[in-house]
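A quick write-up on the structure given underneath.
Excluded from the complex is one protein chain; the other protein chains are retained at their positions.
We call the chains A, B and C, going by the order they appear; numbering starts again at 1 in every chain.
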Amino acid sequence: MFIVMEPSSSRRDVDRILDVLTGMDAVGYACHGATQRVIEVLEAGAGLDRGRLAGLPAVARVVDEPLGVLGARGGAERETCPVPLGSRAAVGGQRVVVIAGPCSVEDEGRLVEAANAVAAAGAVALRGGVFKPRTSPYSYQGLGARGLEMLGRVREQTGLAVVTEVMCSEHVEPVRAVADVLQVGSRNMHNTPLLKALGEQDRPVLLKRGWSATLEEFLMAAEYIRQAGNPRVILCERGIRTHERYVRNTLALAVVPEVKRVSDLPIIVDPSHGTGRADLVAPMSRAAIACGADGLLIEVHPVPSRAWSDGAQSLDVAAFRELMAGLGPLAAACSRSL
Amino acid sequence: MFIVMEPSSSRRDVDRILDVLTGMDAVGYACHGATQRVIEVLEAGAGLDRGRLAGLPAVARVVDEPLGVLGARGGAERETCPVPLGSRAAVGGQRVVVIAGPCSVEDEGRLVEAANAVAAAGAVALRGGVFKPRTSPYSYQGLGARGLEMLGRVREQTGLAVVTEVMCSEHVEPVRAVADVLQVGSRNMHNTPLLKALGEQDRPVLLKRGWSATLEEFLMAAEYIRQAGNPRVILCERGIRTHERYVRNTLALAVVPEVKRVSDLPIIVDPSHGTGRADLVAPMSRAAIACGADGLLIEVHPVPSRAWSDGAQSLDVAAFRELMAGLGPLAAACSRSL
Amino acid sequence: MFIVMEPSSSRRDVDRILDVLTGMDAVGYACHGATQRVIEVLEAGAGLDRGRLAGLPAVARVVDEPLGVLGARGGAERETCPVPLGSRAAVGGQRVVVIAGPCSVEDEGRLVEAANAVAAAGAVALRGGVFKPRTSPYSYQGLGARGLEMLGRVREQTGLAVVTEVMCSEHVEPVRAVADVLQVGSRNMHNTPLLKALGEQDRPVLLKRGWSATLEEFLMAAEYIRQAGNPRVILCERGIRTHERYVRNTLALAVVPEVKRVSDLPIIVDPSHGTGRADLVAPMSRAAIACGADGLLIEVHPVPSRAWSDGAQSLDVAAFRELMAGLGPLAAACSRSL
Partner (left out) sequence: MFIVMEPSSSRRDVDRILDVLTGMDAVGYACHGATQRVIEVLEAGAGLDRGRLAGLPAVARVVDEPLGVLGARGGAERETCPVPLGSRAAVGGQRVVVIAGPCSVEDEGRLVEAANAVAAAGAVALRGGVFKPRTSPYSYQGLGARGLEMLGRVREQTGLAVVTEVMCSEHVEPVRAVADVLQVGSRNMHNTPLLKALGEQDRPVLLKRGWSATLEEFLMAAEYIRQAGNPRVILCERGIRTHERYVRNTLALAVVPEVKRVSDLPIIVDPSHGTGRADLVAPMSRAAIACGADGLLIEVHPVPSRAWSDGAQSLDVAAFRELMAGLGPLAAACSRSL
């Protein structure tokens, strides 16, 4: 059970509720977040009087589920609140944005080649990982600092915004220096210390859904960032783990309209990880836009067969260009532009 | 291991291969299907000589997986082969078709009301179940024969094609008399006696994907119908069972472009069962068309709150009309029409 | 919503409730089952008065979920009600029973060999399929009637009870003639016409859990058989479909104690299908007994490498003998015998 406080409530209001809880033989835990103050009722016996709690001064309402806490912010209509993607674009507005680039930063020549190609085709941001979460410790772990430098230079040369992954709080400072958006990968969606650290930044965060995360867990992961002070979170659906075998993951697109309904966060789709297959990226990109996604995150590599990771799901430049050409009319039919 | 015979092969050719297998201390099982002859190698020891088998007269090729057998029919490019939906439409051509109507046939007044409404909004066929597969034996099991009569009358009055479910071979004859398409529900996708019975009919079959069926199992269920003699199968994706909770099922749309790639069967999408929620039907209908679906199967009820089954996922008439109005431009952006 | 009637209620009592529902602007559907009478409220508006319904004569109680209907039979303590397994054994009593044999009946020599071996090792029943539900129509479909004759002869010779699968109502009569228990496979757990047909038999039914069935669906499938008049159902857990890859299925053993808690049905476990691997059959057999299973269903083949189906998960005779030898002490530590 959670007691959601009025926006105008103070620490003292919260303390008063905690005292009332004690008097009811209950224990409360107060969270003073950046967006709202909430008290979780940790422990209670027969003396708990929900009706009385709901009626106390400064209490907005009492809810049973974390998602109800989220419900506090917004009301019936939740307009998506755009989040900046570098200085020239934003995610969550009328325009559908495309972020593209290689899975991993490998060498500067290839990175420049990929960046120029995706920019020419209409992407507004470059993706590329330098800290790589890999299943095996024997697999390539990313270029690290050296890769960050490359990203910084390419960013300057191309004007593309840069999106790259952080895996722990130690990565935040160095990545912040070159990236416009800090990405949290699926494997770290539940990494709450990392989410809290990102909540203390002024840089937008791209939060990928965990492989087996529920909708509530996904939204609550975003809430960790927001209640720590950083309101700028972009959600990303990238497929969930199911019994399906012909794809790497099952792209669960219904989450797109559902996020739009219950939240004010923009949401994009990653059809590359969401299918694991280059030949399915185009149709699933189209499906994502048709159901309301605010953007796409697509892996593009100059020579996919030689990519150091995820080659099977990377588009080559020609395929990316062809995909982009087809998205314009589709976006228009959805009252969006590209 | 399967030995796929040449299209021109005879029973005698197959017998000859079976003899060769015996000589290799192996046992073969011959399937003389309507579309092709195939020998499964049931049992074999060290004497099995795959190379020799592949080179024998009348042998097209030797494959390891059932899906490889499927590969026999078609070649690199697999044009979707349209299947008639009544006398006025077909599934799998340039036009995207919409089949709509109530989950269950309840009474004739409501059925007529639903039929007229969906026809006016642009649907080409009416859905409505009279034999209902329900989780509980205490739940409504459908009107049966009486419902079939209603469907027959409404079909005549409206000119809509009728799609309705069969659950066992006993249903086939009576349903055939009034329905243009016989539907196999998700729960029966693996019901091979039913699939074989439908393979002996000249009526198209709408085959819904099982809740936890793999792609291979889905395609092989269609193959049961086809190799028994009925080539006219329409596939239908309707969501799979996963850990997700905010939807009834997880609509796994990547199956649409994948079916297009490996098969010549048309495929439609059921966003009603695929989400279980009326408010998600429109965005997921759009996503389905954008990734290449040949049609939609949508539950529409005059008063969803009073529907005898699946009310939560049924559109009312106004919502269906609005959905249909939006699909035209989208189909056009996908080089299709509605 | 379901209205569960008192055991002593009559058809007239039910009709009276249906009239009351009509007066409340609601529609009821009556199920007169062998075990109880239940009314489903199909449709209702604001006039529905649950409290009044619960208080009407002959009404036992009003519940929201099908599982609540099940709750009618039993009370707090649900002793498992043993089901006969041939004339010499029963499933659900103090003794843990083992049913073993080949996946498919292949030829009589092998069947006799397998039967003698499993009997000698302590199995009380022989399994062996003659109607085979296969993914591909090109795969071996079973010996059919010829296999049934073999099973009949082996049953007479060995005194073993025989368990074999039926896939449609047409199979029921011929299988009934030679089998002590009629098996419903996982693919047919949702096949309600088949369940109803088996409910009209006096022969016990072994009902395997569907690949992706919930607990409620599993119990309700059994209820289809019971409310049609046949109370003798043995449940069988055989693994569910998940993201796991090193096993064919994920054996979900918690269902065993849960079935014991909510139902009076015996439950056995099939570790062969539940893992798909011969080397995991022994440890999972032990786990099944330790958490309370009433028996095991195990695939045993004289020469697994030459089995016509499921060879990878079949034990050879020596491995089965070794497994059985170890189960005795384990059963004793669980206050059971073998």
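Here is the rule we go by: a residue touches a chain if its C-beta (ideal position, glycine included) is under 8 Å from a C-beta of that chain, and two chains touch if they have at least 3 such contacts.
Treat the numbers as computed from the prediction; the structure is a model and nothing was measured.
Peer 1: Have a look at A:Thr80, A:Asn116 or A:Ser169 and name the one touching the chain we're not showing.
Peer 2: Of these options, the touching residue for the absent chain is A:Ser169.
Peer 1: Just one of A:Pro7, A:Gly23, A:Gly47 or A:Pro193 touches the chain that is missing; which is it?
Peer 2: Checking the options A:Pro7, A:Gly23, A:Gly47 or A:Pro193, the one contacting the hidden chain is A:Pro193.
Peer 1: Among C:Met1, C:Leu56, C:Val112 or C:Ala287, single out the residue that touches the unshown chain.
Peer 2: Checking the options C:Met1, C:Leu56, C:Val112 or C:Ala287, the one contacting the hidden chain is C:Ala287.
Peer 1: Touching the hidden chain in the full complex, which residues of subunit A are there? Just list them.
Peer 2: 2, 27, 29, 31, 33, 38, 40, 42-45, 66, 69, 133-141, 167-170, 187-188, 190-194, 196, 211-212, 216-217, 220, 223-224, 227-228, 241, 305-308
Peer 1: For subunit B, which positions touch the chain that isn't shown here?
Peer 2: Within subunit B, the residues touching the omitted chain are 212, 241-243.
Peer 1: For subunit C, which residues reach the chain that was dropped from this view?
Peer 2: Residues 212, 214-216, 240, 242-247, 250-254, 256-258, 261, 274-275, 279-280, 283-284, 286-292, 329-330, 332-334 of subunit C touch the chain that is not shown.
Definition applied: only the chains that are shown with their structure count from here on.
Peer 1: Roughly how far is subunit A from subunit B, centre to centre by C-alpha average, rounded to an integer in Å?
Peer 2: Computed value for the inter-centroid distance: 36 Å.
Peer 1: For subunit B and subunit C, let me know how many angstrom lie between their CA-based centres, rounded off.
Peer 2: 29
Peer 1: Name the residues of subunit A that each touch 2 or more other chains.
Peer 2: Residues 212, 242-243 of subunit A each touch two or more of the other chains.
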